[in-house]
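Every protein chain of the complex appears in place save one, which is left out.
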Amino acid sequence: MEMYQNPGKRAYHMAEKIFPICRSIMGKGVRKTLHILDDYISQSEGIHFNIYEVPSDTSVFDWIIPKEWVIREAYIDDESGNRIIDMKNNNLHVLGYSGSIDKWVDLAELKEHIFTQPEQPEAIPYVTSYYKEQYGFCMSQEQLDTLPDGKYHMYIDSEFIDGNLTYAEINLAGKSDEAVLITSYICHPSMANNECSGPALLAELVRYVNKMKNRHYTYIFVLNPETIGSLTYLQQKYQYLKEHLAVGAVLSCVGDDRGYSLIHTRYADTLADKSLANILSNRKGFHEYSFLERGSDERQYNAPGIDLPVVGFCRTKYGEYSEYHTSADDMGMISHAGFQGSFEVMTEWLNALEHNHKYKIKILGEPQLGKRGLYPNISRRGGYEEVAAIKDFIAYADGSNDLIDLSDIIGVPVKELINIAKKLEEEGLLDKCDC
Amino acid sequence: MEMYQNPGKRAYHMAEKIFPICRSIMGKGVRKTLHILDDYISQSEGIHFNIYEVPSDTSVFDWIIPKEWVIREAYIDDESGNRIIDMKNNNLHVLGYSGSIDKWVDLAELKEHIFTQPEQPEAIPYVTSYYKEQYGFCMSQEQLDTLPDGKYHMYIDSEFIDGNLTYAEINLAGKSDEAVLITSYICHPSMANNECSGPALLAELVRYVNKMKNRHYTYIFVLNPETIGSLTYLQQKYQYLKEHLAVGAVLSCVGDDRGYSLIHTRYADTLADKSLANILSNRKGFHEYSFLERGSDERQYNAPGIDLPVVGFCRTKYGEYSEYHTSADDMGMISHAGFQGSFEVMTEWLNALEHNHKYKIKILGEPQLGKRGLYPNISRRGGYEEVAAIKDFIAYADGSNDLIDLSDIIGVPVKELINIAKKLEEEGLLDKCDC
Partner (left out) sequence: MEMYQNPGKRAYHMAEKIFPICRSIMGKGVRKTLHILDDYISQSEGIHFNIYEVPSDTSVFDWIIPKEWVIREAYIDDESGNRIIDMKNNNLHVLGYSGSIDKWVDLAELKEHIFTQPEQPEAIPYVTSYYKEQYGFCMSQEQLDTLPDGKYHMYIDSEFIDGNLTYAEINLAGKSDEAVLITSYICHPSMANNECSGPALLAELVRYVNKMKNRHYTYIFVLNPETIGSLTYLQQKYQYLKEHLAVGAVLSCVGDDRGYSLIHTRYADTLADKSLANILSNRKGFHEYSFLERGSDERQYNAPGIDLPVVGFCRTKYGEYSEYHTSADDMGMISHAGFQGSFEVMTEWLNALEHNHKYKIKILGEPQLGKRGLYPNISRRGGYEEVAAIKDFIAYADGSNDLIDLSDIIGVPVKELINIAKKLEEEGLLDKCDC
């Protein structure tokens, strides 16, 4: 993928590469996915994920890590020997964590073990049953409707073994031990936006951050299975995170190009909320969701007592697009442009955070901009006049506002304010004032 | 009335019973009304009102308790001996606290002593003059318009005697000496909604609270004449109330079935405001009024320096319905359903208060609801999914929110949250956290 200059394009091809793997919350699929991502990052950046394995039956907070699910084969044949469905064709055909079965049944009994999604009749739904043993298949409603009466052979060859929950972390130290967390999850099989996109974008962000010069923050990148994985990670690290985490984001459904979504923390009052909302407020199709509409690992990071400033970031939010959790969430759902938009939001956000100082103008009264060549250069850039932006920046650079606040107050993008702050600092007009 | 199961029906019949009594701020009518209410409560519950009598000429804050008004007869005859109006037919025909008169006058002079309500031409208005002696009659504008020129005999036989202002209190102790006050007034003659309804509903609430098991709060029920009566009560009790009162409500116009009204305290910032607004927000036709639109005894409870957390509760607010303060506010204004709605609001409110703890989830990370049978039972109840409500409850049960806050935040009625809290406490997941 090094042939592509465009990070969005590279992320798309990474998603394509990990799309076919049969992942679940634990097991071979997870490890294979992490291996591909690690290869890519280590070849480009010379750094590796730290891989952690936590055994089955370990208690994590209120939960217990289950057995690993080994799935070998799953299909249904009719009495003429026609193969009705086969997980070789689509990983979604087997219920996640399904037990084994080898039984001839009539159509009525078969239907008791088939999951469909009637409102999306062409799509195979994605269904799992991690914590209660049962067996089952998933197929499209349309296909189910064509099945004639008769005998059917349900065959699933699976096993539950003592194994490990796997998660991966990369820690890129900055000048400060204040940390930024970027996380996504690697437990979904063969759905493109949800969730090959999150890990693929995360890999590009690792590359981007690794190249950031003089970065202030320490960056932590985490990939784990959703829910049980983030709980496992948090059980081991939450004290550290409570001491050091400045902001974090869960990446999910970041490859489509329909809109932009922010899922807020519990009270929408953290730097993560304020800063990412600021960046996204300049994007078309931006939608803010309250924590009541949470759904991914932001649930754990924001649970009472954990209380970490971690928001959710999506293009179209999980659950808000019809292809979600079905076979229709395929590679056609995502695009170079979709990823590129996400990449640009995330990197603009990280840059805003890196420069998010409180500023204070050093002199009393308005400075004379003219003698510094800052006044007459009235040029329209990005729809605002730079000179007006400079004056407004100065007017509110009173030591109480950080760069995000300034952007919110004066209505100029942070990336423009970074340049203005630099010019004013060079002129000796501005103090950083983070005390 | 014990024959009726429905509290709304019982309250309606109590209102019917006290409707005909000629009440004023002091005197026989007040005592007779309290006697009927006391009989009813004592027969059902075995408890009595404490009746207080405070003499005429006693100073209460800025006021002086007036004489008792004894009214014996009031009528107007024409020169042919026809009786034009007679208070035997309607108590409203005589000006409240009218002095005596026995005089033949012409129509012009008669009109100087007649009050009508031209915008409600069929109705007899309710008019009083407690603190300035004058005499007068009230009749419908329609009737006044039919009177021909001629001589008329104005006859009122009344007297002002040294007497007492009467008020009544029932105190039902709870485990705590934190108190809830429910109050209404008993000085209005022969108008149904305003104000036979308040005392009638209060009687049902006394019965309800008396049967509440393990109640936390101490409940205080007070009936007094409006304004001068609540001032008298407050002069004697406000120091106690300032120490102990958690919330209170003035009941007025609680028997019609048109809407629901809350009159807020001075800054709408007390537990009384928050909790009753929460309960009423689920009712159709709910209207919130600021303290600027106050009118009944909430005026005294919220006066500067008194500062008690007492809201006003009405169905249709006094002054907001055309029958208000006229003979058209008759038994047709009120109904079983009207009272029943008020009763349900009030008892739902009291239950919410009784359970209004701050809750804190005891474990870190989301609890595993599935293993406790709380997860798969997805059933639509009252328009929300219980499982979503449980998860949202847990998400915000961080020790900072009481049950009313939780209901306001997650949009689920308090009565549902009481059940959820109970289930979670039984599972050992939840701490009360009122420290």
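A and B label the chains in the order they appear, each numbered from 1.
The rule is short, and it goes like this: a contact is a pair of C-beta atoms (placed from the backbone, for glycine too) under 8 Å apart; a residue touches a chain by one contact, two chains touch by 3 or more.
Keep in mind that this is a model prediction, so the values were computed, not measured.
Residue B:R299 is the one among B:R299, B:H336 or B:K391 that touches the chain missing from this view.
By the touch definition given at the top, chain A reaches the unshown chain through residues 360-361, 363-368, 370-371, 392, 394-399, 409-411. Listed by residue number, the positions of chain B touching the unshown chain are 60-63, 131-132, 227, 231, 234-235, 238, 266, 291-292, 294, 299-300, 302-307.
Methods note: only the chains that are shown with their structure count from here on.
One simple way to say how far apart two chains are is to compare their mean CA positions; for chain A and chain B this gives 55 Å.
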